[in-house]
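Below you'll find the structure, written out as structure tokens, and then a few comments.
A single protein chain has been removed from this complex, and every other one stays in its place.
Chain IDs A, B and C follow the sequence of writing; residue 1 opens each chain.
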Amino acid sequence: MAKIPVGILGATGMVGQQYIALLANHPWFEVKYTAASPRSAGKKYKDAVAGRWNASGGDYQKEVGELIVGDANDLSQAAAASKAGDCAFVFSALEMGKDETRALEEAYAAAGIPVISNASAHRWTADVPVLIAEVNPDHADIIPAQRKKRGWDRGFIAVKPNCSIQSYMTPVYALVKAGYPVERLIVTTLQAVSGAGYPGVPSLDMIDNIVPYIGGEEEKSEQEPLKILGSICDGAFENAALPKISAHCNRVPVTDGHTACVSLEFGSKKPSIDEIKKIWASFKSLPQELDLPMAPKQPIIIREENDRPQPRKDRDADKAMAVVVGRIRPCNVFDIRFTALSHNTVRGAAGGGILNAELLKHKGYI
Amino acid sequence: MAKIPVGILGATGMVGQQYIALLANHPWFEVKYTAASPRSAGKKYKDAVAGRWNASGGDYQKEVGELIVGDANDLSQAAAASKAGDCAFVFSALEMGKDETRALEEAYAAAGIPVISNASAHRWTADVPVLIAEVNPDHADIIPAQRKKRGWDRGFIAVKPNCSIQSYMTPVYALVKAGYPVERLIVTTLQAVSGAGYPGVPSLDMIDNIVPYIGGEEEKSEQEPLKILGSICDGAFENAALPKISAHCNRVPVTDGHTACVSLEFGSKKPSIDEIKKIWASFKSLPQELDLPMAPKQPIIIREENDRPQPRKDRDADKAMAVVVGRIRPCNVFDIRFTALSHNTVRGAAGGGILNAELLKHKGYI
Amino acid sequence: MAKIPVGILGATGMVGQQYIALLANHPWFEVKYTAASPRSAGKKYKDAVAGRWNASGGDYQKEVGELIVGDANDLSQAAAASKAGDCAFVFSALEMGKDETRALEEAYAAAGIPVISNASAHRWTADVPVLIAEVNPDHADIIPAQRKKRGWDRGFIAVKPNCSIQSYMTPVYALVKAGYPVERLIVTTLQAVSGAGYPGVPSLDMIDNIVPYIGGEEEKSEQEPLKILGSICDGAFENAALPKISAHCNRVPVTDGHTACVSLEFGSKKPSIDEIKKIWASFKSLPQELDLPMAPKQPIIIREENDRPQPRKDRDADKAMAVVVGRIRPCNVFDIRFTALSHNTVRGAAGGGILNAELLKHKGYI
Partner (left out) sequence: MAKIPVGILGATGMVGQQYIALLANHPWFEVKYTAASPRSAGKKYKDAVAGRWNASGGDYQKEVGELIVGDANDLSQAAAASKAGDCAFVFSALEMGKDETRALEEAYAAAGIPVISNASAHRWTADVPVLIAEVNPDHADIIPAQRKKRGWDRGFIAVKPNCSIQSYMTPVYALVKAGYPVERLIVTTLQAVSGAGYPGVPSLDMIDNIVPYIGGEEEKSEQEPLKILGSICDGAFENAALPKISAHCNRVPVTDGHTACVSLEFGSKKPSIDEIKKIWASFKSLPQELDLPMAPKQPIIIREENDRPQPRKDRDADKAMAVVVGRIRPCNVFDIRFTALSHNTVRGAAGGGILNAELLKHKGYI
């Protein structure tokens, strides 16, 4: 089977690089088009990232290094690539302002190029799904309504949630799905610096220090889960009412891997610690059933040691696509508490985006 | 006025060193006796700490460097020092097992040498006060009952709480005292490595990593506040019933300074954010009224910037004795949330112990 | 005695901040004027540095926080400040391009405002002295010739060398002065991130990593010492011929404090290790004789422990103005080797600049 040619928007940024690293040997997709800001446009990809390649997943392929970077703002270049058979859809890792991103992603979709995005611009657009492949794969099925409403034929927009919630969203969903609705949740995150891109966080802030603030992150952490757990109603998403979430987001001196300390309260039905472990250890969803290439075999891995998960030791579990959970114990205030970890630029960004694309391919949207 | 001669038990450890650094120019006290484990005993102090001096407060005084380290287990040495006028009381920073520590501290007290301790051994002894000078200075007044019950004349034991609660205990107390009881509190701490002593945490665990576990720390964080907020009843402490606390304790790559992310719920009386800021900014207690040498002018300092407090920038505020609080905002689940920071080996250990000694001196117990 | 009012150019950058921190309680000087780029100009100083204050020497004075930042490019503002008695001379910590800096510093001098600069722009100007107060204080005496040649009356320009050479330049000079010329020197530096300003080095480059390159640093390290050790000839500097220096400059995850590993070869006269220690331990120069306020009591401090100097433990020695040397031992290839450390933003930047100003004041140039 010939591979599907894909384009990467924002290809020189941190997440764009991670896409390219992860797609190096992908069985279905192959990077044939890259685009970035005017500063990089016109250069060879290898020159555009010289001295700033930071993807944790290894080096870029030689062929990608030779690609001439396009101007992401110039839709005619993407259209030409698409016409030439080099860009069946794009992964968007754009790092521009919200309004420009929103408009640009819509322009690509209108031009018949599906957009699978990491940007936050469209997360609150009523007809755009915010997908975690194991949690709400059915949300993809809003695409026909989206296309119809927008007058798009092939194009569409599907997005990913913020990386900060990735560590605990799947565990929480697994409990909900098993019949134990979560009503309230207080979480403190210890987030890696790669989440801020490159150059990102200054080293003076991260030597012998932590920073107890990440702009916009707490709001996203509290609101996005409600859309993800919501339902489609008349071609638009309706948020779930619960859980109520309060987030404290911190930046810590870790390259990759967001850690979350979670305390949560169930409704009237409360599982035991043992039941919870069983639910998590056995949790599988559509990506596992379909055996999608990027899907972790086991989406939630439990570590029984007292002192795990740890970023350096656990972030790469199962292609860096699994969530690793530990310290599952009763909470002295709510019902239970635990620590969860996921790789923010893989599971929480490019890897999650690729898994979404695999799901959308399976569903026939690309 | 001649200075009061003091001894340091566990003088070569991290906290013992910090005592010596902080007492370098103390107006009331002067280190005339040091004792440690048999390994160090008999050496000059400067030789016993060669290559392992880590106090953040600067170097030791030349005179202390020349002291011959005693054997902390050998009470006759302390008794001799006491007789010679070199040891009116001791600061205990012993790092041995709980049972040995408990027995040894009692032996010192029985020998007429008051013990002001950082060790956890006696924190749950019914007639031993766990003092934070600004929070429960009146708890010191159990000492006459303690002496009487034990048959001690001059000796007594008073201790400090765990360093992990120091960042938020004073802010919580200030609210309670202002008429706003706190009922529930969920806290995640990001604790500095100096809290584990030296050699303490291996560097392999603290480069590009965090460790989501500190043995015993969460239990202490949840229980000690209840004794501190409790009351004396028939010569023994009775715990407060509230607040109910749940703690997640993490080790992070920071040398000094414990950070705490706190969400808390009041009872029916709920202050506004503005009232809280006013309460904290104006909070003063007995150490401030007495203008004790080690007391911070303002026990709770509020930083209004989004991204403060930070360990490297805020831990040294007011001789490293103040608690610095920031990000005071409504909580999406409880009532309010905030981030608090204090220097763990100063405010949370040796500095807090010295302030307790100053208080006990003022009250006439030493 | 009324204090001399000084201005800081580039006042919001890393070195500018350090100037302000260090001048907080200076007995002779007082900051009355600040200027920076147009981005900061017009704001209160406290607002211009909000969220980016990183000086290691503590906080800024309240009065300086209230100053309105001037536009460093607008000489009329400085002239007005000068006229108003707020700016007898300026410390320049400008961070613009070389040519602009050169021109701007000359414009200040021409306007009658002496410039004591940290910028590299004028280090190779033939009639501008590159001063280390303990090494070549007599180089200041080119100022009359400089003024005459330029047609300046009060104004002049004097500069500091690069921070990377500060750790070993004074020790090398002390040996030369004692009659032991150094012919060849190979040095590897491990330089702190504060040397790159703020935001400076990205944290992704400094977690679990070092970077073996700092643009331009090796060239400066090899050439500047020759001017410093050179002599005045017909109103211009003539370089020394020796030592020949080869430098490897690395960036390491340290906030403050540059470390240098030095191997050096003498000419035919070779001192013993003991003689070297004696020379260094007893080295004093004009700043010590004059007891200038910023001068370290002992410019070179020797640590005899195997594992010193270390940045965190030794950078603050004697107001962070001393050079700390250790591991003095024979070299297996050259004659001797040693490790030297100095605080790069104090001794190597703002502190060194202030000491130069004190020297120039003593000499009557300001």
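Everything below uses one rule, namely that a residue touches a chain if its C-beta (ideal position, glycine included) is under 8 Å from a C-beta of that chain, and two chains touch if they have at least 3 such contacts.
It should be emphasised that the depicted structure is a prediction, and the values quoted were computed from it without experimental measurement.
Asks: For the chain that's not shown, point to the residue among C:G57, C:G326 or C:G352 touching it.
Replies: Within the whole complex, the residue contacting the unshown chain is C:G326.
Asks: Out of B:V201, B:L229 or B:A247, which touches the unshown chain?
Replies: B:V201
Asks: For the chain left out of this view, which of C:A24, C:A80 or C:C261 touches it?
Replies: Once the missing chain is taken into account, the touching residue is C:C261.
Asks: Sort through A:T101, A:Q166, A:T188 or A:T255 and give me the one touching the missing partner chain.
Replies: A:T255
Asks: Using the document's contact rule, name the residues of subunit B that touch the chain not shown here.
Replies: Against the missing chain, subunit B presents residues 54, 193-194, 198-208, 253-255.
Asks: Which parts of subunit C are in contact with the chain that was left out?
Replies: So the residues of subunit C touching the missing chain come out as 184-186, 188, 190, 205, 207-213, 215, 222, 244-248, 250, 252-255, 259, 261, 263, 306-313, 326-327, 331-334, 337, 339.
Asks: To test your reading of the contact rule: which positions on subunit A touch the chain that is missing from view?
Replies: These residues of subunit A touch the chain that is not shown: 50-51, 53, 207-208, 255, 305-307, 312-313.
The criterion applied here is as follows: only the chains that are shown with their structure count from here on.
Asks: Could the interface between the copies subunit A and subunit C be described as same, meaning over half of its residue numbers are common to both, or is it different?
Replies: Here the answer is same, because the shared fraction of interface numbers exceeds one half.
Asks: At what distance in angstrom does the C-alpha mean of subunit C lie from that of subunit B?
Replies: Once rounded, the distance between the two centres reads 41 Å.
Asks: What whole-Å value do you get for the distance between subunit A and subunit B if each is reduced to the mean of its CA atoms?
Replies: Result: the chain centres lie 43 Å from each other.
Asks: I'd like to verify one number: the distance from the centre of subunit A to the centre of subunit C, where each centre is the average of its C-alpha atoms, in whole angstrom.
Replies: 47
Asks: Please list all residues of subunit C that touch 2 or more other chains.
Replies: 207-208, 255
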